[in-house]
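Some notes on the structure that comes next.
All protein chains but one are shown in place.
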Amino acid sequence: MTVFIIRRLMQSVIVVLVMSFIVFVGVNIVGDPVEMMISDEATQEEREKVIKSMGLDQPWHVQYGHFVQGVAQGDLGKSFVYGEPALKIIVQRIPATFELALAALVMAVVIGIPLGVYSGLKPDGRLSKAIMAGSILGFSLPTFWVGLMFIMVFAVMLGWLPSTGRGDAVPFLGIDVSFLTMDGLSHLFLPALNLALFKISMVIRLARAGTREVALQDYIKFARAKGLSMRRVVLVHLMKNIMIPVVTVLGLEFGGLIAFSVVTETVFAWPGMGKLIIDSIQSLDRPVIVAYLMITVLIFVIINLVVDVLYSILDPRVRLQDVKS
Amino acid sequence: MSDVAANGGPADQDMVQRAKDAAVETPFQRFRRDFFESRVATVALAVLGVIVILALFAPWLAPTDPYDLAKVSILDAKLKPGAKSLDGMTYILGTDGAGRDLLSAIIYGLRISLGVGVMSGVVALCIGTAVGLTAAYFGGRIDSFIMRIVDIQLSFPAILIALILLVILGKGVDKIIVALVIAQWAYYARTVRGSALVERNKEYIEAAQCLALGHNRIVFRHLFPNCLPPLIVVGTIQTAHAISLEATLSFLGVGLPISEPSLGLLISNGFDFMLSGLYWISFFPGVALLITIVVINLVGDQLRDVLNPRLQK
Partner (left out) sequence: MHFCKSLAAASVAAVSLMAPAAFAQTLTIGLGTEPTSIDPHYHNLGPNNQIAAHIFSRLVEQDHLQRLTPGLALSWKAIDDTTWEFKLRKGVKFHDGSDFDADDVLFSMDRGANHPNAKASFKLYSHGGGKEFIKVDSHTVHVKTPKPYPLMATDLSNVHIVSSGAKGKWEGEFNNGNQTFGTGPYKFVKWVKGEVLEFERNEAYWGDKPHWQKVIIKPIKSSPSRLAALLAGDVDFIDQVPTVDVAKLKKNAKISLSQGVSNRVIYLHLDQHRDPTPFAKGQDGKDIKNPFKDVRVRRAISKAISRDLIIDRVMEGVAIKAGQLLPDGFFGRSDKLKPEAYDPEGAKKLLAEAGYPNGFVTTLHGPNDRYINDAKIVEAIAQMLTRVGIKTTPDTMPKSVYFKRAKNNGPKKPPEFSFILVGWGSGTGEPSSPLRSLLATYNKEKGWGAANRGLHSNPKMDEVLEKALASVGDDKRAALLAQATEIAIGEDVGIIPLHYQVNTWAAKKGLKYQARTDERTVAFGVKPE
């Protein structure tokens, strides 16, 4: 296992380096951050000074060299826009995004699994068909559209929930979180549901498919034949088996949630990483774009590792190793 | 099936007939019978057919050409559904902020959305299939190397990859297709490899190898056709995905340029009008997008059920 983890980590370092190179060079081709930054009335001399202060007078390979040197010392560069370390700016935004993604994940499981298991057990029932139709809808609805509909209906027309932004945050284990205050929860609900919609549909389908396959297998039939109650069969035997794909997929999808929060955060003005990356793309804040991607890649690597380890615990048949040759 | 059986006499005959058919029918006939068993899927397929025809023949089917600037007039901007234009034409779904007939814009938009989705799907399918087959057939180091790359790529969500690429590439139909292909090929590669690995160990491949047939021949004449069913399923679902992804990226402002208005772009253009009560400008394109994705997903779903041997009783 240790060997596996070390190999995985080394691979990840290569991935991060390659990604950083592609992205660094890539973003250096597009747009002109200087033109975005300076005022309309700046003179040519002013402009040249700013170009120099941001290091943009150097050829890109020299810039990349500086960047790699910085990274080796834990410095991902300074934001063009804010003038502060890119790493610091991103780390400040991580709690908000994680909070949103976790809330969405919890919703996906709490809503998705019961619906999925139900429709898997009674595949021909009317309610099951409705659930499946709903899940197809959930897959098909574009997130941004649903987000705005939510705001229109729940915030503007009904006035039940706040429309945008994050609520009051309180420190929890040294991190500011908003889900511990009533105000925070009410702000969290709509964006989390918006983000979760796709995943709820996915969990419904996974749980349904799992249930259908497992329900046909002999040991379930056997358990039923043995006279175990349906309740026990479902809760113990069935759940245990459908949890494996659900955990794996959800683990992987946690990363997806973080990525997809770009859309939700933009619509709900949620001050997380996703909104930061869109803002940075718009203002061509190259160091923040590159740093965001490197940090996201790292988060993914960690998630994948954790999922693999969890997977091996849940399903002892799986051995941790790379693809067999 | 069950309600047919409940009908008594004729149903029995039907069953007998079916049993006979089953004995002689080709796999394709069986597939067709299974597919059309679901009424929902049948309707979905029909709707999809209509959508494809609309998209293909947009210039002949749309009431106006919404992008002929000599004909579009800003004077007709933001007309309600059913309103009449200055020269007496009726705008069934109203007009958008630039005075374009919305129905025509949606039909043209369908063309772009479907075009982007299908094109990127086909290219990704070709690349993914080639890579997946190579990995499965040769195995060993080639396989582990390729699959490592596929795994790494798959560990990143498609939206993130597409977002990065579009930041670098800029806007445009060609660019978004490139981005979507790169974001998707790995799904196909993994699918093909998975089923090809199963097939590879079957006797007929061994037999072919014993006959010393060429690699290409074995892979494309024998291995590939047997990997098709899962590919079709993945392809359908991925196309729906690609269409939705394109709409999202256009919403975020990194997708298509204004001169190539897909459904996603129509929706996001209409966004500004939503709260002002001009709901139709983004509502109808939204409905069109929704219907398109839903029917593709429904068809894909049915395909999965039909083509998945494990679910066949």
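To keep things simple, chains are lettered A and B as they appear, and every chain counts its residues starting from 1.
Here is the rule we use: a contact is a pair of C-beta atoms (placed from the backbone, for glycine too) under 8 Å apart; a residue touches a chain by one contact, two chains touch by 3 or more.
Because the structure is predicted, anything quoted here is derived from the model rather than measured.
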item	value
Displayed partners of the chain not shown (whole complex)	A, B
Identified contact with the non-displayed chain, of A:Gly159, A:Gly174 or A:Gly227	A:Gly159
Candidates B:Phe31, B:Phe138, B:Phe220 or B:Phe271 - the one touching the absent chain	B:Phe271
Residue, one of A:Leu121, A:Leu185 or A:Ala223, that touches the chain absent here	A:Leu185
On chain A, residues whose C-beta touches the chain left out of the figure	30-32, 35-47, 49-50, 53, 80-84, 89, 92-93, 96, 148, 151-152, 154-156, 159-166, 182-183, 185-186, 189, 266-269, 271, 275-276, 279, 281-284
Residues from chain B at the interface with the omitted partner, ascending	69-70, 72-75, 77-78, 97-99, 170-171, 253, 257-259, 271-278
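Quick note on the criterion: only the chains that are shown with their structure count from here on.
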item	value
Centre-to-centre distance between chain B and chain A (centres being mean Cα positions), rounded to whole Å	24
Interface residues, chain A side, partner chain B - complex	11, 15, 22-23, 26-27, 29-30, 136-137, 139-145, 148, 152, 156, 212-213, 252, 255-256, 259-260, 262-263, 266, 277-278, 281-282, 289, 293, 296-297, 300-301, 303-304, 322-325
Residue ranges of chain B touching chain A (in the complex, touch as defined)	139-141, 143-144, 147-148, 151-152, 155-157, 159-160, 163-164, 167-168, 170, 240, 244, 247-248, 251-254, 264, 267-268, 271, 274-275, 282, 286, 289-290, 293-294, 297-298, 301, 310-311
